[in-house]
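Of the protein chains in this complex, one is absent; all others appear in place.
So that you can tell them apart, the chains are marked A and B in the order they are listed, and the count of residues begins at 1 in each.
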Amino acid sequence: MGVARFWREIPQRYNILANECGSCNRVFFPPKESCPDCRRKSMGKMKEVKLSGKGEVITYTIIHVGQEGFEEQVPYAIAIIKLEEGPQITAQIVDCELDEVKIGMKVESTFRKIKQDGSTGAIYYGYKFIKRN
Amino acid sequence: MENVGIISYGASIPRWRIKVENIASIWGKDGKTISKGLGIIEKSVPSRDQDTATISVEAARAALKRTNINPQDIGAIYIGSESHPYAVKPTGTIVGEAIGATPDLMVADYEFACKAGTAAIQTCTALVKAEMIKYGLAVGADTSQAAPGDALEYSASAGGAAFIIGKDKVIANINHTCSFTTDTPDFWRRAERKYPSHGGRFTGAPAYFKHVSNCANNIMKISGTKPEDYTYAIFHQPNGKFPISVAKKLGFTYDQIKQGLLVPYIGNTYSGASMIGLASVLDVAKPDDRIFLTSYGSGAGSDSFDITVTEKINELHRENAPLVSQMVEDKEYIDYGMYTKVTELLYWE
Partner (left out) sequence: MRDVAVIGVGLTKFGELWDKSFRQLIAEAGAKAILDSGIEGKDIDEMYVGSMSSGRFVGQEHVGALVADASGFSNVHIPSTRVEGACASSGMAVRQGYLSISSGASDVVVVGGMEKMNDVSGASATGTLATAADQEWEAFFGATFPGLYAMIATRHMYEYGTTKEQLAQVAVKNHANGALNPYAQYQREINLEQALNATPVAYPLGLLDCSPVTDGAASIVLCEAVRAKKYIDNPIKIIGSGQGSDTLALHGRRDICTLDASVHAAKKAYEQSHKKPADIDVAEVHDCFTIAEICAIEDLGFVKKGEGGKAIDNKITTRDGSLPVNTSGGLKAKGHPVGATGVAQIIEIVLQLQGRAEKRQIKDARIGLAHNVGGSGATSTVHIMEAM
């Protein structure tokens, strides 16, 4: 991945920076240029909003054959998490036993190393999720 | 110094642990004896997705969760570590973005073995006192490496703590600070090398003990204090014996150092060591408690601090982030095989 491609998404990857339609208040992550429901009514009216990182697992899997850059972490849990502000997000669940990952599990975001571009390239950081008490 | 001090604090300790006895058994040594001799039971191990940047971010975020300052008012960030993720590219900018303090921000990464974090506290304190910044963030964090089979393998661990320094809503006043520094090659790592080297027993009297003792005596002279004036004392803790020994030599009791002594349970977190010790003390401190802290960094030097806790500590929402004791207890054991995999002792292409 070219560094610019990663750098552009830092606000989203580090801080789950979303946006909200100025017309209907629906929240989008990642941010959208305009609201698919309000269309032109929303153009120029999208507002930045930082999400809390709190959410709930709505589905998950345990990956045994890892994605490129994740091979040494197998088996690892990937889930789709519904954030409390509405958007859904795909991320790894860490710091718990794999059999603790369940639909309905309450989670919150944490800051972790996602992968790196070999031993000479850049290191990419971003969100993963942990159990929320 | 009046009313310049710690506004908030936070710590981050990885969950994985490996027991000293486990490591010793791999090298055919008697784990019980080694564990007893070092005063260390187990140490923290970072998972592959944790490094000094992630630990620093988590500690800084914990500090921000406990108070309600606007991160944009943080005017400087200094991260002290000997395991910055990049040799060239600052950890401080990653932390700055991750806490929303950019772009009007002074940043640099610090390095001075295990005292890089306390050096950062000194700098932030000076900038606040000079009214050049409103708040400063000082972090000490490490994911320290040790050569397989070396004595340091039993202690080199991972963790960090962050302190927000400022003038208003000070929970712990930094009354005085001083340092004692000489060129003493007790422990070092050459560029391009993976593991540090050290001078064996030379790391004791001429290094740790000389600098810690001198600095400690200096701070007490400057502050006009004696050991018994302090509720808590925190020393750098490369193992479980040195801090107890130096405390005794200086006239501190075990009860004074207990709260800030984490090395038996999490190992030596290097730049995080005395910083996490301070965080542990602040977890339980009450108004008017007086805190003594002396860090040590090989190469060599010590930073000492004379700190008084204010009533504002009761307004700090300490419950909004995990306490050091909670993080120490939140653990999962791994064996040496997993340890080699996650600490990159295995050769990956």
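Operating definition for what follows: contacts are C-beta pairs under 8 Å (C-beta built on N, C-alpha and C of every residue); 3 or more make two chains touch, one makes a residue touch a chain.
All of these numbers come straight from a predicted model, not from anything done at the bench.
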Touched by the hidden chain, restricted to displayed chains: A
Per the touch definition above, residue among A:2, A:66 or A:121 touching the missing chain: A:66
Which of A:80, A:96 or A:130 contacts the chain that the document leaves out: A:80
Identified contact with the non-displayed chain, of A:17, A:35, A:51 or A:91: A:91
Residue ranges of chain A at the interface with the undisplayed chain: 1, 9, 30, 58-70, 73, 75-76, 78-80, 88-92, 103, 114-115, 124, 126-128
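We adopt the following convention: only the chains that are shown with their structure count from here on.
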Distance from chain B to chain A - Cα centre to Cα centre, in angstrom: 31
Chain B partner contacts - residues on chain A that touch it in the complex: 10-11, 14-15, 50, 72-73, 94-95, 110-114, 123, 125, 128
In the complex, chain B residues that touch chain A: 15, 47-51, 53-54, 57-58, 61, 85-86, 94, 97-98, 100, 341, 348
